[in-house]
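This is the structure I have questions about; it appears just below.
For this view, one protein chain was removed and the others were kept in their places.
On to chain A.
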Amino acid sequence: ERKRHCSMRFMLLFSRQGKLRLQKWFTSMSDREKKKIIRDMTTMVLARQPRSCNFMQWKDLKIVYKRYASLYFCLGVESQENELLALEIIHRYVELLDKYFGNVCELDIIFNFEKAYFILDEFLMGGEVQETSKQIVNRSIEASDMLQEVRFTDMHAHTHKCT
């Protein structure tokens, strides 16, 4: 009962080999719980036959997953949630990644995993959709990155001076 609070519980990205590439927990959970869920999700989803339907029941949650190239996107939502909406959320996130990285691939997410989180944080928050407009999400990520870039180049110049 304590956990029944937000429509989305977690989002996981993992590869076909079952390697976790991204995890986002929308409710506070202990490491043990997290590990258990990750293990269950990867085994369950990877065991699915190709062209199976994208929804599963797991305990009291609906698991909605979709495979994009070598990556599985897996979203755990409350049982009254709309499965199709969850699929749309996954797809929207992929679109956002694609826009940011330009033809995103698994390696982009591995090497820039913090960016993948930043994008997700502008899109979803606390288990709810934060922004439904793609443009606005993109704009705020760009703006934050600009901020970072300026600081970095500042510092770059600074370190040069020191050496």
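Just so it is clear, contacts are C-beta pairs under 8 Å (C-beta built on N, C-alpha and C of every residue); 3 or more make two chains touch, one makes a residue touch a chain; residues count from 1.
Here is the rule we use: contacts and distances are computed from a predicted model.
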Options "Hemoglobin subunit gamma-2", "AP-3 complex subunit delta", "Auxin-responsive protein" or "Serine/threonine-protein phosphatase 2A 55 kDa regulatory subunit B": UniProt name of the undisplayed chain: "AP-3 complex subunit delta"
Footprint left on chain A by the chain that the document does not show: 4-7, 20-23, 25-26, 28-31, 35, 49-53, 55, 80, 82-85, 87-88, 101, 110-115, 117-118, 121, 125-126, 128-133, 136, 140, 142-149, 151-153, 155-156, 159
